[in-house]
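Of the protein chains in this complex, one is absent; all others appear in place.
Each chain carries a letter (A, B and C) given by its place in the written order, and its residues are counted from 1.
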Amino acid sequence: MSERIPVAVIAATGSVGQRFVQLLDGHPWFEVVALTGSERRLGQTYGQTCRWVLDEPMPVWARDMPIVPSTPEAANAPLVFSALPSKYATEIEARFARAGVVVCTNAGAYRRDPTVPILLPEVNPDHLDLLPAQRTEHGWPGLIVTNPNCTSAGMTIALKALDQAFGVRRVLAVSMQALSGAGYPGVASLDILDNVIPYIGGEEEKVEWEPRKMLGTVREGRLELAEVRLSVHANRVAVRDGHTVCLSVECEQETGPEQAAAVLAAYQPPAAARGLPSTPDPVILLHPGEDRPQPRLDRLTGGGMTTVVGRLRRDPLFHLKMVVLSHNTIRGAAGGSIYNAELLQKQGWLIPH
Amino acid sequence: MSERIPVAVIAATGSVGQRFVQLLDGHPWFEVVALTGSERRLGQTYGQTCRWVLDEPMPVWARDMPIVPSTPEAANAPLVFSALPSKYATEIEARFARAGVVVCTNAGAYRRDPTVPILLPEVNPDHLDLLPAQRTEHGWPGLIVTNPNCTSAGMTIALKALDQAFGVRRVLAVSMQALSGAGYPGVASLDILDNVIPYIGGEEEKVEWEPRKMLGTVREGRLELAEVRLSVHANRVAVRDGHTVCLSVECEQETGPEQAAAVLAAYQPPAAARGLPSTPDPVILLHPGEDRPQPRLDRLTGGGMTTVVGRLRRDPLFHLKMVVLSHNTIRGAAGGSIYNAELLQKQGWLIPH
Amino acid sequence: MSERIPVAVIAATGSVGQRFVQLLDGHPWFEVVALTGSERRLGQTYGQTCRWVLDEPMPVWARDMPIVPSTPEAANAPLVFSALPSKYATEIEARFARAGVVVCTNAGAYRRDPTVPILLPEVNPDHLDLLPAQRTEHGWPGLIVTNPNCTSAGMTIALKALDQAFGVRRVLAVSMQALSGAGYPGVASLDILDNVIPYIGGEEEKVEWEPRKMLGTVREGRLELAEVRLSVHANRVAVRDGHTVCLSVECEQETGPEQAAAVLAAYQPPAAARGLPSTPDPVILLHPGEDRPQPRLDRLTGGGMTTVVGRLRRDPLFHLKMVVLSHNTIRGAAGGSIYNAELLQKQGWLIPH
Partner (left out) sequence: MSERIPVAVIAATGSVGQRFVQLLDGHPWFEVVALTGSERRLGQTYGQTCRWVLDEPMPVWARDMPIVPSTPEAANAPLVFSALPSKYATEIEARFARAGVVVCTNAGAYRRDPTVPILLPEVNPDHLDLLPAQRTEHGWPGLIVTNPNCTSAGMTIALKALDQAFGVRRVLAVSMQALSGAGYPGVASLDILDNVIPYIGGEEEKVEWEPRKMLGTVREGRLELAEVRLSVHANRVAVRDGHTVCLSVECEQETGPEQAAAVLAAYQPPAAARGLPSTPDPVILLHPGEDRPQPRLDRLTGGGMTTVVGRLRRDPLFHLKMVVLSHNTIRGAAGGSIYNAELLQKQGWLIPH
């Protein structure tokens, strides 16, 4: 590949938008040519209008890029990454797809659409087989591919490894989610200092459903949801980045911690997902520490793309108990979308440029 | 009662010891006559040696009390409250019981003893029927009564109400526990700032077993454990006080959120536990807020003695999902022990003085 | 006083408004008869519309009170406590004063008005001598009395004691201010977790000027600013309540830590300010701990009305170094306004009812 593919980041100023900008800095395949934002930011540069909240400084090339409108014409790229809020995503992302653009989105707007994959390359790259139906159904020359909700991402990767080996029947998941998952300004400091908020609007419904789609089967271009049933409790805690999920898992086949550990440690993604720039190394890290994973110490494993599993032990009710950690704005958002785009490119779904 | 009963606080300088001192300030039935501490503190006053960590100031009467040894002779009271670490409790508490003293303890040392009740007056005041066997078995003229582990306390109160109405069969509990549960100095700030620690040594084993004892039945002076099975995940979070527990509950009888709400809201403790100075009012508060209970806002409900339940909803796997909050150093420790002592006094178990 | 004076809380739903409601609960002289709020809250009860953020539960009487408009007619009380944002206070508070109402306000709108006292009863009760000029100047049958900015409050009380004894010439003050000072939602959690924000808009200008007014002299109904010069650095830290201020103080007269300690410990407010329901006991607590005052442990001293001073030591550049702590929403806001109203009542400035 002698030239990098031009890409745009849609809604680039928010916390997920910033992660896109950061992770695309120096990307070997993609080159950011446009950053879009809301009307009140037009006419300003990214450096002027963006309240950068990440630890590492804003990439130098981004500072002087002008904010352009969130339209296909202004973005002017065959591939866009969308960090739009869901309420705007429905309309704006369709407009891009209609204009022939490939949209890799973090928004939830199209996740329930049966022709739009919720894609985790480590889990279900074959769900790209839904795309012909998407084109037929919607009549878009472009495409929309979503990544899952940030909490669903890591736990579905762990569940995939177990499902493949033992069949996963029932899952009880309790999340302790990071503040960055709520965007910026998001959670008020007075609400979370010395506190836990045992509620995140809409989250439990998403996490009880999305893994069923991702673990489902595409047959003849149609998706069948997986049979697994999930119960989710979602909590917000005073952590900046990294969602921690306690899982109790019941399998079809009898299993125990030793067998499950072997399966998790040996997990390899489907061949299509290997060797891409964002392929996590390892995909799953089985952490040996008795008190791990912890968000502060483990969230950046594999550059924030690795799913870290620990405390694997027998569950007195189901088969297995464990803790799963995943970086919510990297693996669970921007990094996941970029990984999806890499898979699309490798599989030949990107419009030639 | 014209005179108050003299009591001592054993190991009065730690964080639970401080709560005893605070909660006994102005108690209508009990008067603190001695504060004990470890050898290195002897010869100092409580005010000199105690690193007071509670929000409200140390009671004035406690400041000038000398620290005395943790012996029946030095304590010189018919009733003592023990905040001993478990490793010292086995021996020291037995010494008090042998000396004829009634010991209400927060330590875990005797919780597994079949003749020692783990007592929650709201739940199992009839477990005092184990005490004759305790005297027979151990040959103590005194007594030992324990309160449960701080995480077990609140959730067992909620489970009792449900068990009585529907029979509780299986419980999955995920705790988010406060820092004060680890004592002082306890958790290092570098370990918990911007972090969650998904492990607390020994905690899961306790919380999977203690509710079975408390929900069990005493027949002819012998305890039968309840059949309920529990699976617990214990986590430490950056909260000062108040343990939050997410519960998924499967019942013997079919039930749903409306029925369960009625049962929880109407719950009355057994008659013996009512009307005591520490009886919570209400015993259970069913909080209507969609994002409640929260430790910072709800832990002091009923002076920290009320169990707050919220987010009662249908569980896709079991019957019910809910969140239970309980103040870990009040209801779950010192306040619970004092309530136990009140019950003992009302039931005539305190040696006349 | 056989009957309590009816009062209203203006802008009762914010964090300072909530403190007014909490502190007026059971007040011996004042009875809340109205709670006002913005237009979108009208028609709801206080319990329905107010996101209560304080640790202790909302007083029962407040829950069912309807929110009424912020007008003299709707408030219908001779005395109101205002928690209005400054931008609305200018107009709304004047409307109340024109209607004959006494306004005790936490807003900054009128602090620079030479006829409006910034009142701390412990410091300058004689500044009520400005009120005749206020009536003349503005033609209001009512009155406006302000309390200082929350950071100015505690440090001015400490400075008053020193000024009286030694004359205070120059003060360098560096604040570490609590989150509640920014209101609700205020500071975003992503901005303050694991962070300090060394800037609070407009704060330094206020704290460099307000103490000069409060320490100034009223002669023949006119105010002369004190000569003291201040330099202030304002910082926001991850503390819920309680502003901590590091002070370096240069005096007119040579002095040292021992003399200053004696003066601070012995400080008595002017006679007019003594014996009121909110008079702090003590006015100043000189804390002996080497690492005190600390906001978490000391902010509730004297019910949050006491100014706590500690670490009094020699300053290598000036005369004295010390740390001053004051509860920003009690002494520095709602509690201060209520204390002001008590002084007004005692001095006969409240309209007979």
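The rule is short, and it goes like this: contacts are C-beta pairs under 8 Å (C-beta built on N, C-alpha and C of every residue); 3 or more make two chains touch, one makes a residue touch a chain.
Values in this document were obtained by computation on a predicted structure and should not be read as measured data.
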Query: Which residue from C:8, C:305 or C:323 sits in contact with the chain not drawn here?
result: C:323
Message: Which candidate, A:50, A:120 or A:193, sits in contact with the chain we can't see?
response: A:193
Message: Using the touch definition from the top, which of C:90, C:195 or C:259 touches the missing chain?
response: C:195
Field: Omitted-chain contact residue, chosen from C:159, C:172, C:285 or C:341
entry: C:172
Field: Residue numbers in subunit B that touch the chain omitted from display
entry: 15, 53, 179-180, 184-194, 238, 240
Message: Tell me which stretches of subunit C touch the chain missing from the display.
response: 170, 172, 174, 176, 193-199, 208, 229-231, 233, 235, 237-240, 244, 246, 248, 290-297, 310-311, 315-318, 321, 323
Task: Can you list, in ascending order, the subunit A residues touching the missing chain?
output: 52-53, 55-57, 193-194, 296-297, 300-301
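To be clear about the criterion, only the chains that are shown with their structure count from here on.
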Rigid-body rotation angle, subunit C and subunit A, from Cα fit (steps of 5°): 180
- request: Report the inter-chain centroid distance for subunit B and subunit C in whole angstrom, where each centroid is the mean of the CA atoms.
  value: 40
- request: For subunit A and subunit B, let me know how many angstrom lie between their CA-based centres, rounded off.
  value: 42
Task: Could you list which residues of subunit B touch at least two other chains?
output: 193-194, 296-297
